[in-house]
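For this depiction, one protein chain was excluded, whereas all remaining protein chains were kept in their positions.
A, B and C are the chain letters, set down in written order, and residue numbers restart from 1 in every chain.
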Amino acid sequence: MSGENSSDRSMTDRIADYLGTALGTTDLEMTGVERIAVGWSHETWLFDATWSAQGAQHQRGFCLRRDPGNALLRDLSNLREQYRVLQCLHGTAVPSPEPYFYEDDPAILGAPFLVMEKVPGECPSPWGREGRRFYQEAADRGVLPGDFTDTLVKLHTLDWRGAGLDFLGVPEPGTGFILREIAKWRHLIDQAVAEADLDPVLVDVLGWLEANAPSTDRFVLVHGAYRTGNLLIHDDHVSAVLDWETPCIGDPMYDVAYMLSELNREGTDLLSNLVEQDEFIRRYEAGTGLEIDVDVCDYYHVLYSMRSAAFWLSASNLFATGRNPDLRLARTAWSVPVVLDQAARRLGF
Amino acid sequence: MSGENSSDRSMTDRIADYLGTALGTTDLEMTGVERIAVGWSHETWLFDATWSAQGAQHQRGFCLRRDPGNALLRDLSNLREQYRVLQCLHGTAVPSPEPYFYEDDPAILGAPFLVMEKVPGECPSPWGREGRRFYQEAADRGVLPGDFTDTLVKLHTLDWRGAGLDFLGVPEPGTGFILREIAKWRHLIDQAVAEADLDPVLVDVLGWLEANAPSTDRFVLVHGAYRTGNLLIHDDHVSAVLDWETPCIGDPMYDVAYMLSELNREGTDLLSNLVEQDEFIRRYEAGTGLEIDVDVCDYYHVLYSMRSAAFWLSASNLFATGRNPDLRLARTAWSVPVVLDQAARRLGF
Amino acid sequence: MLPADELLARMSGLLRHEIGPAVSDPFPKTQAFMASVVLDKVAAGLRHGAAHAQANDADRRTLADDLRVATTAADPAPLRAAIDALPTPQGDGALASLVTALYAGRAELGPERFDTLLARVRQTLRARLDRQLEVAS
Partner (left out) sequence: MLPADELLARMSGLLRHEIGPAVSDPFPKTQAFMASVVLDKVAAGLRHGAAHAQANDADRRTLADDLRVATTAADPAPLRAAIDALPTPQGDGALASLVTALYAGRAELGPERFDTLLARVRQTLRARLDRQLEVAS
């Protein structure tokens, strides 16, 4: 990743070439090209472009996500599916970027990519000091907490069948949704760890989750990681819901439990460092007409611990197999016992 | 050692204060202050100073060596003794810097130090690419090789008693010199390694050295590490012999063996990357009237391997005990088996 | 010579205090600080490695003894096999098989015995996890 500047430059040229062709112009110019601080997910590029077509001048901001093939959750999620989700969401009440293009052909930019609208707003990481202050100040001003809740309400009240999102797979009522979700993350674990090397606590947690799966039959569009850091904020409002890597049709309590989780409080009493719990519950229940089921949320907390273990195992395996040299991935191997400890304590040992 | 600039500055001020007082002036100014690339030995500062005294303007270059207490060979050598050796050498045929001051009192610069003449010349490291080229080019010009040999002749023909160097200790004829030398390095080993952790090959080498010590009774001033890198070179001549950390009164073959050693050839056929072996032997024997004893030199090669082991053990111990954080010292732990292998091969196993 | 765990811990400090702060590019800087973190973990692993392995072995032997008393030949074969494998050198892997066998045999064992046996296994898992946390956190 050092010496990236020269390859960045050539990537910019290739993006311009592609976009000019896609937009039917020969004079496209890109400005303000910015490669967003490399996370563990897909590469993200932001830029503005001007071009002329059909006798008029055009100007627009773009966001391009590229899949170099060594990103986290690579096996659970792909850009093609994300593109399709964004297509379904466009024009609905859920704030999301408009998708423009998706390309599979690695000949174009060396890897699959999608191009979408650059939505105004910022997305501070909730784990850093600056991010904590950002959300704390927004909480104090009092507008964002409500909008944060309302956006989840929009998600959970969306007519997902009408929007065409049933392509994500509609679970059977009963334990269908949960068993599918367990199987999904178990698959990630199996890709990262040989059966013989499975941690016995993780085996216990998986066994417990399967044996104690509650019945659910109210299905909505579930984001799967609804929290600050995955949302674009503009003028104290959620301007776009981002990171559509783990959406599914399922139990709304799955998102609610994630919100209520202590994982996302950043050491404050506020959910996601933003919303008072009672106010969230009141506003969410009023908005959706759903009642929050605390027992089911407790169950999901164990599932989220298992999911975290799967995530860290997958991450450290990405390093171990040499697919990604980022040491932050290697470090996650020691996060596994920490999340298994959380699960074990919830299971009473 | 980061953030050294600010402490460097204050060290410069303290040096100026001291030197002004020592030279009886109030207007001393230091220029061109340079702290030489930190080696593993004492700290070395070079600078020029101007001052007025007794109605006249003075200008002189100085070299200051300071002992921060965590340098290599700290236990074998100290600045007070080095200062005394330089005093003895001043005015003799051996080119060496004139010593001006020595101070024990840590209140002055935080540690003992000596101040001496800044002799013109340079001292490239023979291990680096630049240094190798420097000596290769000097060898091609043909002047320095002879002067390099002649300077050793000057050392070995010096009237050391007349110069007062008998304070270094005069060994008994017979095995006195060698057993004292073995004991000196064995002492360094014992300070670095507990008896129970001694490498058995090193024990073998020490036992062999003691059991096979040859008899020597021609004693001269021995430098103890006569090679390029420890000499200042100016206009293709040795302008000063430096690094008086291991001098002794002893067998001249001890220095000769060091010169002949493969350790100091830097991959060329030339001794110290500089002198042809036959030419060195001819010129050295003619200059000193001594005959080179190849068997004794072979013995000393084993002794030098032991000495290297002692040196590396001492170095890695300096790191291990936390007295010096430089990782280059930690690395030397793995040099010990390499030099023990050299010794073992000379011993026939 | 410094034991490997101490050497790595020292290098961790060097990366945190000397090398990391001297890097300005974000990627290598992050890697330098992360290398410091990882070296601390590896050092802790080496420091505790032998003692933890020994304690885990002893725990598994005691667990096998207790479970042999609490089970009979009539219990599921995979469960009995996993119990027998506990004291072997590959016993750490047998813990996972044991838990798998317990859940697979849940119906056969009945809820009460299942809970009793699982509770006993979890004692061992807890102690093992605590050791992992000593290295991980």
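Heads up, the rule we're going with is that a residue touches a chain if its C-beta (ideal position, glycine included) is under 8 Å from a C-beta of that chain, and two chains touch if they have at least 3 such contacts.
What you are looking at is a predicted structure, and each value in this text was computed from that prediction instead of being measured.
S.K.: Give the labels of the shown chains that the missing chain contacts, considering the complete complex.
M.R.: Looking at the complete complex, the unshown chain comes into contact with A, B, C.
S.K.: Looking at B:Ile182, B:Val201, B:Val275 or B:Ala309, which residue reaches the missing chain?
M.R.: Missing-chain contact among the listed residues: B:Val201.
S.K.: Among B:Thr50, B:Thr175, B:Thr246 or B:Ser335, single out the residue that touches the unshown chain.
M.R.: B:Ser335
S.K.: Hey, which subunit C residues sit against the chain that's not shown?
M.R.: 4, 7-8, 11, 14-15, 18-19, 21-25, 27-29, 31-32, 35, 38-39, 42, 45-46
S.K.: For review purposes, identify every residue of subunit B that touches the missing chain, sorted by number.
M.R.: 1-2, 4, 37-38, 195-201, 203-204, 207, 210-211, 326-328, 330-331, 333-338, 340-341, 344, 347, 349
S.K.: Considering the whole complex rather than only what is displayed, give the residues of subunit A touching the chain that is not shown.
M.R.: Residues of subunit A in touch with the missing chain: 1-2, 316, 319-320, 325, 327, 330, 333.
Heads up, the rule we're going with is that only the chains that are shown with their structure count from here on.
S.K.: By CA centroids, point me to the most central chain in this structure.
M.R.: Of all chains shown, the one whose C-alpha centre lies nearest the global C-alpha mean is C.
S.K.: If I count C-beta pairs in contact for every pair of chains, which pair wins?
M.R.: The chain pair sharing the largest number of C-beta contacts is A-C.
S.K.: What is the chain whose Cα centre is as far as it gets from that of subunit C?
M.R.: Farthest by centroid: B.
S.K.: Once you find the CA centre of subunit B and the CA centre of subunit C, what distance in Å lies between them?
M.R.: Result: the chain centres lie 53 Å from each other.
S.K.: Please tell me the distance, in whole Å, between the geometric centres of subunit A and subunit C computed from their C-alpha atoms.
M.R.: 31
S.K.: At least two other chains touched by the same residue of subunit A: list those residues.
M.R.: none
S.K.: Touching two or more other chains, which residues of subunit C qualify?
M.R.: none
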